[in-house]
Every structure is written in C-alpha cells, then in structure tokens.
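Every protein chain of the complex appears in place save one, which is left out.
What follows is chain A.
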Amino acid sequence: MSATAAGLLQLVILLVALAVVYRPLGDYMARVFTSTRHLAVERAFYRVVRVDPDADQRWTTYLFSVLGFSAASVLFLYAFLRLQDRLPLSLGMDGVDPALAWNTAVSFVANTNWQAYAGESTMGHLAQMAGLAVQNFVSAAAGLAVAIAVIRGLVRTRTDRLGNFWVDLTRGVVRILLPLAFVFALVLVAGGVIQNLSSPEEITTLTGGTQSIVGGPGASQEVIKELGTNGGGFFNANSAHPFENPNAFTNLVEIFLILVIPVSLTRTYGVLVKDRRQGYAILAAMAVLWGVALAGVTAAEVSHPGTVPEAVGATTEGKEVRFDTWASALFATSTTGTSTGAVNSMHASYTGAGGGIVMLNMMLGEVSPGGVGSGLYGMLVLAILAVFLAGLMVGRTPEYLGKKIGRHEITLVALYLLAMPFALLVGAAIAASFDDTRASLLNDGPQGLSEILYAFASGANNNGSAFAGLSANTDYYNTALGLAMLIGRFVLMALVLALAGSLARQTPTPVTAGTLPTHRPLFVGLHSFTVIVVAGLTFFPALALGPIAVALA
C-alpha cells in the first residue's frame, strides 16, 4: 500500500470510529450530567469531602469551587514532587526542584502537561501514578464540568444557578473518564504498550555499553494522557517512544482517544440545549478548522520542500519511521487542535509551513476540537463573537440560543479573547528580549523565534507540547510558562463561568424568521472564519518573523 493510501485509510478509519461513538457517547454524557441519582461511590465521596450534592451553585460559588479545588491540587502536587525522594516507588529519584515542581504542578492541574523535565529520569512510579495521573483525570473532569456549567447557562432561564461543581467533577471522573480509560488501557496493552511496576532494567547494548531501560505503568497513564487531552508523557519522547506508542494501531487508538470526548461533547451540547443541530454546527466548525489544518500540515510535510527531504523523499527528520509522514501529521494536528500536547513526532523538525500551522492551531485557542470541555466552551465564546457581528448584520441586537449578547456579555467575551494573547505575546516578547532567555534556544533566526512562540502558545493554550529545541527548564520559562498556563486555564474559566451566570439570568427571546440561524452552513462558515481571523490578525506579525519566514525561505 502506498503511503498516501495508507494515510487516507487511517484517516477514514479514524473518522468512522468517531462517527460510531459520537451519538452513544454524546447522549451518555448528557445523561450523566442531567441525572438526579448519585452512585454509592459518589455519595461516599461527597460525605468524605462534606459537600451537599443536591446544592445548586451560583456561578461565583461554582468558580470558587473550581479554583479552590485546583489550588489545593497544585499545592498537593507541588508537595508530592518536592518530597518524592521520601515516598515509596521513587526509583531513587530526587525531590524535584522548586521552579520545576511549581511548573509541573501548575501544568498538570491546568490540563496543560507542559513538561520541562524528562519523565523517565525525574519521576518515580508513585509520582507518575498518584501525582500526575490523578491530575490527568481530575483536570480533564474540571474542564468538562465548566463546559457543562456553561451549557446550563445557555439552557437555563431566570436563575442564578449553574449546577454543582463537585457533582459534575465526580461524575466526569467516575462515570466517564474512568470507565473509558479502563477499557482503552486494556486495548493499548493489547496493542503493545507497557504496563508494569518494575525497576529499571540494565542491559548491555550491541556495542558493549550498558543502558538502563525504564519501564512502568505506561498504558494506564497513556490512556488518560490522550483521553483527558492532557499530553504529559510517561517518557520524555512522549508518544514517539515505542513503550508509549509502539505501532500504527496504538497510534490510531491514541489519536481516537484524543478526539473522542471533545468531538462527542458537541452531541452532548446539542442534546442539552434541545436542538441537536446546534451541536452539529459547532462540530462542523471544529471539523472545518481541524480539516484545514490537517490538509495543510499533511501537504507541507508530504510535499517535502528542501534539499535533504527531496533527496530522502519525505521530511523524515524528527518523525518515527513506524508512523511516517501521514500518521505524524494526523497526530500533530489532533494534538495541537485539542490542547493535548502529546507528540509522536518532533514539531520543531516540521517544515516551516507545517510547524507554523500546528502553532497556529494552538493559537486559535484550542478549539479544533479543543480540550475536554475547554474546546467546547472556547468554541461557544467564539460563536458568541460571530453572532455579535452576524446578528447585527441581520438587523437585530445579537442573540445566541435566544440569549441576548449585550454589554455585559460582550465585555466578558472580549476579556476572554484578550487573556490568552496577552499571556502568549507578553511572555514570548520578554523571552525574545534578553540574552539570558535567548540562551535557551537551540536555533537562532526565525526558527529560534518559533521555539519561543511555540512554547508560549503551548503554555497559554494549555496544550503542553514542545517545539523541541527550547531548553525550558530555567527559572524564567518555568515561572512565565506557569503563569501563562494559569491565565490560559483559570482566567478563561472565570470569564466563561461569569458569562454563563449572566446568560442564565435572562429570559430567552423566541426564535422567529428574523432570528439569525446558528445551525446553518453559512453560520458554520462565519464561525470558523471568525476563529481564524481573530487568531490570524492577532498573531500574524509574530508568525511572520517566525514560521512564515522559515516557510518562505
């Protein structure tokens, strides 16, 4: 089979698989978050943390619950990493440095999983399993919870209540993430991903040297790494490592896991707003963005411009031979479109255009289809922006799903759209300004600037993937990226919950022929165009000096 045929075939398999689970999973998630029954295990948890699961929270309470829970998680994880040498299963690893421990704790709690360390040489098994993997579950569930609260804001009327964060969080973990993770961990193990608690194995290499091979609970962590759009690899090489992602089958399963919840959540959305077409429209806009990016990256990587790639016949540098260009481009597009940040190839080695597109993919705000929960609420905020302009153009003050987009709502939307570029551009501008911070760069010229831009795009958008080349384990990058991740996660959550609170208070306007239809292809086009224009206009100057200058060279 030719590379093209194989590439297209796996794309088709992926799309079919997603299509098959779309309805059942989406409907199931809708039921999970609307059910009034609590499972025994959930009830036990509520008793332990002493929350009333039937209390309905205002948006402020909901937000403080998210922030309180996340702050506690950061502190816990920070302490865990600092003290790992005193805990069992540390494999003899030292406690983690303060700056790195802060960066890592923030990174995992913010669902970013930026890793300024190499997993196999920094984290013991317990830190991986009880520290990082736990956050992989709960940070994803927190994103899901906020998305559900935002949907409630759109659906509910004349109320100041958005649901209960603790219930949404618990159900997300217990009823959605854990069952899926369990099943697919077994699938990955069957596919050859490792799962053990062994100590490193000493082996003698062919040349007679010795090498320490670290194993560990790989599959259980790998599955939630993808499923929760986390991306933090067990090993430094992430999904390019043969223990995490041994073959084309596991590669496809991992891509499927990355996309399955963000995609199916649009169905949940459609069901909850009682208009499935709205869900399809959001999905269509996500699909347009994902499809365009995939086509661009694949074309850039397959067309292999440049002397060496032309000689070799493909841009193979930084890519695993077992995945080749197509599977690498598919993985790269999906991981940067979802805030996952797992990689099966090194994005820095992509062509200027390919690397630029995956970077832009993150700069869109992680909405194609975005992180678990965060992709949906990010897309809804952009839909509201699109509605604002389009709504005016049909001669009505703008409304989305019957809720008016007035001064208060547009202020929150505007701040939402400002926060991420602020964290990204300011962080990157400082990094580009000083000799100290530039010393971390592997390359100079536009490729070096791309390394900086990529790092902050990744941090501010909670992606977590790295444009290999930047040595990010310095005080500045650890701190600044940590801040960027916090802004990109929690400032946005605060704004979007405030928006939900404001929408929930309204009396909806009934739909008439004069209402802007938000489920038609025209609006889908406007919506995806808005996403591209907002990001494009904000980042074009910076991109011109980085990836665009590389691409046009």
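By our rule, a contact is a pair of C-beta atoms (placed from the backbone, for glycine too) under 8 Å apart; a residue touches a chain by one contact, two chains touch by 3 or more; residues count from 1.
In this text, contacts and distances are computed from a predicted model.
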{"item": "Candidate names \"Sarcosine oxidase subunit gamma family protein\", \"Fumarate reductase iron-sulfur subunit\", \"Heme lyase CcmF/NrfE family subunit\" or \"Potassium-transporting ATPase ATP-binding subunit\"; UniProt protein name, chain not shown", "value": "\"Potassium-transporting ATPase ATP-binding subunit\""}
{"item": "Option from A:5, A:20, A:183 or A:418 whose C-beta touches the chain left out", "value": "A:418"}
{"item": "Option touching the unshown chain, where A:61, A:443, A:479 or A:538 are the choices", "value": "A:538"}
{"item": "Contact residue for the chain not shown (choose from A:90, A:236, A:303 or A:515)", "value": "A:515"}
{"item": "Of A:6, A:134, A:273 or A:430, the residue in touch with the unshown chain", "value": "A:430"}
{"item": "Interface with the undisplayed chain - residues on chain A", "value": "385, 388-397, 402, 405-407, 409-411, 413-415, 417-418, 421-422, 425-426, 428-430, 432-433, 438, 445-446, 448-449, 507-510, 512-517, 520, 522-523, 526, 529, 533, 536-542, 544-546, 548-549, 552-553"}
